[in-house]
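Yeah, one chain of the complex is gone here, protein chain that is, but the others are all in their spots.
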Amino acid sequence: MSRLNSARELEHLREHLREKRKDITTTVMVCGGTGCQASRSRVLINAVKEELTRLGLEERVRLCATGCHGFCEQGPVVVIEPSNVFYCHVSPDDAFEIVYQTIMNGKLIDRLLYVDPTSGKKVRTQSEIPFYRAQDRQILSQNLMIDPCSIEDYIVAGGYSALVKVLNGVTPEQIIKEIKAAGLRGRGGGGFPTGRKWSECWEAPGDEKYVICNADEGDPGAYMDRCVLEGNPHLILEGMMIGAKAVGARKGYIYVRNEYPLAVEHSRIAIEQARELGLLGDNILGSSFSFDMDIARGGGAFVCGESTALMASVEGKVGEPRPKDVHTVVDGLYHKPTTLNNVETWANVPAIILKGSSWFASKGSQGSKGTKILALTGRIKNTGLVEVAMGMPINQVVFDIGGGGVNGKQIKAVQIGGPSGGCLPVEKFDLPVDFDVLAEAGSMVGSGGMVVMDEESCMVDVAKYFLTFLQDESCGKCLPCRVGVGRMLEIIGEITEGRGRLEQLDLLEELAETVSQTSLCGLGKTAPNPVLTTLRYFRPEYEAHIKEKKCPAGVCKALITYQIVPDRCNGCGVCLRACIHKAITGKKQKSHVINARLCQKCGICRSECKFDAIQVV
Amino acid sequence: MPPKTLDQIMEGRRSQPNQLIEVLQDIQKTYGYISKEDMQSVSQELGVPVIEVYRVASFYKAFRLKPSGKHVLTLCMGTACYVRSARLLLDQATGQLGVKPREVTPGGLFSIEHVNCLGACALGPIVEENGTYHHHMTPGKLRTLIETLRRQKLEDKENVQA
Partner (left out) sequence: MQQYVNVSIDGAIIHAVKGTSVLDTAIEYGICIPHLCHVPHLSDIGACRLCIVEHLVDGRSNVTTSCTLNVQEGMMILTSTDKIRKFRRNLAELLVAQAPNSRAIQDIAVRCGVKEVRYPFRNEDCVLCGRCVRVCAEVWKANAKGFVGRGKERHVDYPFGIRPDFCKQCGSCIQLCPMTITPCDGPMKPGEERLCGNCESQLMLADQTPGSCIWCKLGESFACGRYA
């Protein structure tokens, strides 16, 4: 494709591409996101392609390997347009049947249809599935129609129209005013008003400015940024171009984790394609606006999600945060004014410009506008990416969309916002997903990871897990975060081992306050949140560990023992073979015994036993 | 294909200190680890003090300063995987292979890594092995996976001998 020299040429290209596709009667969309690739969707895509070629259907049927659809639990997922048929758990062997039966003869394949777990009925289309029904998929729905490696798909779907709009005589002030009016707040953590950030950066003195996209999604349990960047990289590019125009930047970076190879590859391809069409480079679409971008790969450090650490990392340095007495919008990358937003924030920009701020502001709650993608994971029936209007109560997300707990277990808590967020108990599930309300409850929307926990999770152990994580991920520069978090972990470790004292809970709270108030960066300032929220909402669990030396959930190794219930054990020998410490003995067909002296309490035997014969006491 | 030699990796990046992490990423990808000699050359070519190169290489988890095993089992320890008992997998892997995370088995066949999130949380617990994601893992499945990889090695040997 040749370089486009004006907005009109882009429109011509769009019309030309649409014209070329007018003979296509059916589109098969196979999810090629990382989740579904783990379920062998690559093989499936090739198999469908072969079948289409073999039956001579390539002209009429378009096969589209899309980004993540969100319902990863059911992967690989296939959607067939225009009838909107939704197939799940599709295997490569099903390719022939899908092409022959459904595409050629319009028949449904019963066994590939989704079964509604509440009603037990089979469901034909996506919109009938409870998981999708309550969602408002503004960003995620675009993933469905687009092959992330094809700029043509993006243009056909109306892409780069927002860019055309801002290049057409719109001033930076007008863009910023629109973003401010929309009430867009940062989707990466703190929820800082995006418009204010942009206007401060625009006002900052200096000719050289930068925009950065933070795709260093380090929050364990959140993967919406991966999904959007992987599934629709041009959307991010377009958002960043608009941002660059607004703040006056000529150069941008996408900072992406190296653990996301597909996201790195897709954004690299997207940048090359955009350059080829002249959507990046000098005088974009014949305007006076010039902008180019590059990818910077992160090296696996959670702290690099912090703005100053991220910028140090882009500069090729150690990702240590520095004091932010002067904000990064004034003194950022290479000490130049820099606007940093995360993937989801950038993804919201083009739609705001195209559809207007009032459209965006009509969704959401008082202080939190628009939609938010949540990663619903953990001990819950329907896991995956969920996009809802902000302000939806947690109840609705967990029970209506998520379908409730697995194996009939009681849901106990939800951890929102990753290691910087907090655990909210089931009694607080009437709270809405709202930046300010959740912050008041001690948690935060953060990047939007929602990990559901049930009665099998020990909340003290969860606090310990997060502290261990943060101790590992702290850069170690400042004393409260490095030593303070370590000391908190030491205290919690004693509690989980049954050596805790009640007065340590007060010390824990005092230390938590000191760490959160005096740490250098956001990581340290929020590090005590998991401890503070579990202490606030699950104090009885802490007290059980201390007073009764018991772990109510049966997790903390020092406080439990494993036993085989003789009546239930039929001597199948699975546990005996599974035990890596050789702690289980017994003859075939006879009830087995655990040798308490050798048992390391890993619990592998219990997870392997099919007869539920191993108990925690 | 990643470039083969250090020279090719350095191409177009010399005297650009901001390329340090990118260069180290490529060295890591090509050789599986970053040697002391490579760090010294990188320091000279980019014009970055050698201590800075060493600091960066020791700071980011993506970089290994020692060779890893032929099969690297990457266990995801993200929150979502953790609440679905990913800890059992760590116990299984370390127990079965007899090495701790970031160590290599004698003979260099396996090493274990644990990372904080692979970003496939809905399918947890996840184990990644040479680019393949194994989802919904259990200790039993992991044991079979390790045994299969071990057998492959034996079969390879027999093929060579035959």
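Order of writing sets the chain letters: A and B. Residues in each chain are counted from 1.
One rule holds in what follows: a contact is a pair of C-beta atoms (placed from the backbone, for glycine too) under 8 Å apart; a residue touches a chain by one contact, two chains touch by 3 or more.
All of these numbers come straight from a predicted model, not from anything done at the bench.
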Out of A:Pro480, A:Gly500 or A:Gly554, the sole contact with the unshown chain comes from A:Pro480
If the hidden chain were put back, which of A:Thr25, A:Thr53, A:Asn84 or A:Gln517 would touch it? A:Gln517
Out of A:Glu15, A:Asp294 or A:Glu490, point to the residue that touches the absent chain in the complete complex. A:Glu490
Which of B:Lys4, B:Lys36, B:Lys100 or B:His136 touches the missing chain? It is B:Lys36
Among A:Ser365, A:Gln471, A:Gln600 or A:Gln615, residue touching the chain not depicted: A:Gln471
List the chain A residues touching the unshown chain? 301, 303, 318, 322-323, 325, 471-480, 482-484, 486-487, 490, 507, 510-511, 514, 517-520
Those residues of chain B which, in the complete complex, touch the missing chain: 36, 39, 49-55, 58-59
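Everything below uses one rule, namely that only the chains that are shown with their structure count from here on.
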Can you give the whole-Å distance between the Cα centres of chain A and chain B? 23
Residues of chain B that touch chain A when the two form their complex: 17-22, 24-25, 48, 52, 55-56, 59-63, 77-85, 87-88, 91-92, 95-96, 115-124, 126, 131-135, 138-140, 143
Considering only the defined contacts, which chain A positions touch chain B in the complex? 34-35, 37-39, 72-73, 75, 217-223, 226, 257-261, 296-302, 313-319, 375-379, 383-385, 415, 418-419, 449, 451-453, 457, 462, 465-466, 469, 472-473, 475, 578, 580-581, 600, 602-604, 607-608
